[in-house]
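Report on the following structure.
Every protein chain of the complex appears in place save one, which is left out.
We just call them A and B in the order they show up, numbering each chain from 1.
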Amino acid sequence: MLLTFPLVGVRFNPVENIIQWRWRNLALVGIGAFVLSALWRWALARREMVMVSAAGQSSFRQRSIWDNRTLRWSVGGGVVAGLVVVPWLVSTYQTNIFISFLLYVILGVGLNIVVGVAGLLFLGYAAFYAIGAYAYALLNHYLGWGFWAVLPLGGALAAVAGVLLAFPVLRLRGDYLAIVTLGFGEIVRLVLENWSSFTGGPSGISNIDRPGLFGQELSVAGTNIYIYYIVLAMTLLTLVVAERLKDSRVGRALQALREDEVACQAMGIDRVGVKLMAFGLGTAWAGFAGVIFAAKTTFINPASFTFFESAIILSIVVLGGMGSNWGVILGAAFLVLLPEYLRAFSEYRMILFAVAMVLMMVFRPQGMIPARSRQYPVEDAEREEGGR
Amino acid sequence: MDLQYFFELTLSGLTRGSIYALIAIGYTMVYGIIELINFAHGEVYMIGAFTGLIVAGILGTMGFPLPAILVLAALVAMLYCAGYGYTIEKIAYKPLRQAGRLSPLISAIGMSLFLQNYVILVQTSDFVPFPSLIPEFAFLEPIAHIFGSSDFLIVVVSAVLMAGLTVFIKYTKIGKAMRATAQNRKMALLLGVDADRIISVTFIIGSALAAVGGVLIASHVGMVNFAIGFIAGIKAFTAAVLGGIGSLPGAMLGGLFLGLAESFGAGYISSDYEDVFAFSLLVIFLIFRPSGIMGKAKVEKV
Partner (left out) sequence: MEAVLDVRSVSMNFGGLRALSDVSVTVREGEIVAIIGPNGAGKTTFFNCVTSIYTPSEGEVYFTPRGGTPVRLNGMKPNAVTALGMARTFQNIRLFRNMSVLENVMVARHCRTRAGIFGAIFRPRWVRQEEAEIVRRSYALLRALGLHPWYNELAANLPYGQQRRLEIARALATEPRLLLLDEPAAGMNPQETAALKDLVVRIRDQFGLAILLIEHDMSMVMSLSERIYVMEYGCLIAEGTPQEVRRDPRVIKAYLGEVDHA
């Protein structure tokens, strides 16, 4: 382990032919690696122990404080109320950060339907974000369509594109599916980049109209707050819909698909239909988010929709907890808000999240807030004690 | 059709194809044994290029002759990348051997992002010029404008390495154990094959080959940056899929096929969509013939 760090110790500047030796860094890394590897071994050993003990006694789940419905709703209400007043308390710049936070929540929740609930690893999510954004940008640029007309259309287009992509990949699973969606995402981006006459190529499209409020012109700051409320409303809508879907007949079918495809079919569920639904339901949100994004920045180009973007959204879902919408909110907060408010730390943002992704998979694959199956209240007069 | 242009394209396709094949071997070997797409493999290739750059820089200021620098840079890069490959496996994949298929894949993506950002942090996020280390071969003088010495070297080195690997897999003890593990890990384990060791060796070999590819292509193109691994990785993966993932000769053929397809696509249709060809091939193959040109279809057991 110690041996693998020459890149840190030496920086070569070929332009001036200077070699900067960085012995101090090397020493630090050496010590760091030693400490880390010891920690690593300890953590792995501990994980083994936990696994063994968990296997020994079938661990019955504890009722957590979150099962209290009133508490959950009051906390949720409090957070929403807090978010409603945010734009009046902070600067335009910070409102912007909150807008992007909420956009990522929408994207995360959408991707969560595909990855977390239905268990289909999807690596080209940014392509659908792009479809939404470009739908608005192009329709606005060429035909002069307004924001509100395009918003539902963008979502619908993304959903249709998702279903179309789903058709050929129906038979694929796991890693192949991941790669095909990645390839698809890159193809979309490359086409946007190269079809200059229509999409503006790498330089993108600028001067996209901001959304109008009953034909009134708003100031820049005013529009910003307006968009903030649109995003907030959209986020709440997304959350409500996603939560409702999860605990419905369709949602259960999606989860069954994730757990076991063969058994899922044997239970009378149409695998094809459910997969198409998962894709469509998941990608529609990326379309909505894309339209809002284009309206917010008034300028888009393909660089916003790289694989990197897909990876960020995926890491939001993974860190937060696959299948858990509350986890997504927390994940987005970590990924978007934290780096903004801890400036010193922002340089290390991606690397820390990458590390977190690996560690999360090794030590806590269920994420920060694990998804839980719904607890159903059942009235049963003669129920024996045993449910605990 | 213009014959000379055709030859030019063929030769440049061959060069690219060799590199893809070198990287694809890493994917295919790993997939063959643990059925995992090692997303971080492209990054290992990139790190190979950077290590080569650093070594070449150090040796260059010390006044070594060019061929010596090239050989040493490639060797050191191989060594270090083997170390990286080994470490990556130990950290990100080994603890997840028992987990489902999604977890190691996500862990691999995390690893890939980590390595990219690590290079950004400790080196730079800009493109860095790479010294041209490959000497001009006199005998290639007459055709140097279409098939330079770097092209020549890439093709030859790749061919030699791949031939060596084939021999290694076929005749050595470790090679045989590797094939056995790929066929049936449980059975191999029962027969006394140390699967963990075999997997480590696989990662080491794959990474070392990627490192050679990294050094060679970097000095051919003359540039490196942190993101080269991503595109090269996907393309090499495409090559592995084309040839039927899990199959060594398939990876080599797939690499050449992809290199040629790209070169002709770019030459005769449009160079703007060069990368689109590769991705489209990938998507089309995965959908319609996921077992590749030479692979066999698998039946899932219920």
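Basically, a residue touches a chain if its C-beta (ideal position, glycine included) is under 8 Å from a C-beta of that chain, and two chains touch if they have at least 3 such contacts.
As the structure is a computational prediction, the values presented were derived from the model and not from experiment.
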| item | value |
| --- | --- |
| Residue among A:Val241, A:Ala303, A:Ala333 or A:Leu359 that touches the chain left out of view | A:Val241 |
| Residue touching the undisplayed chain, where the options are A:Gly183, A:Gly251, A:Gly290 or A:Gly331 | A:Gly251 |
| Touching residues (missing chain, whole complex) on subunit A | 58-61, 241, 244-245, 248-253, 255-256, 258-260, 262-271, 277, 281, 373-376, 378, 380, 383-384, 386-387 |
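By our rule, only the chains that are shown with their structure count from here on.
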| item | value |
| --- | --- |
| Whole-Å gap between the CA centroids of subunit A and subunit B | 30 |
| For the subunit B and subunit A complex, residues of the former touching the latter | 35-37, 47, 50-51, 53-54, 57-58, 60-61, 80, 83-84, 87, 91-92, 95-96, 99, 101-107, 109-114, 116-124, 128-131, 230, 234, 237, 241, 272-273, 275-276, 279-280, 282-283, 286-287, 290, 302 |
| In the complex with subunit B, residue positions of subunit A that touch it | 1, 3-4, 6-8, 10-12, 14-15, 17, 19, 25, 40, 44, 47, 119, 121, 123, 168-169, 171-172, 174-176, 178-180, 182-184, 186-187, 190-191, 194, 262, 307, 311, 314-315, 318, 347-348, 350-351, 353-358, 360-362, 365 |
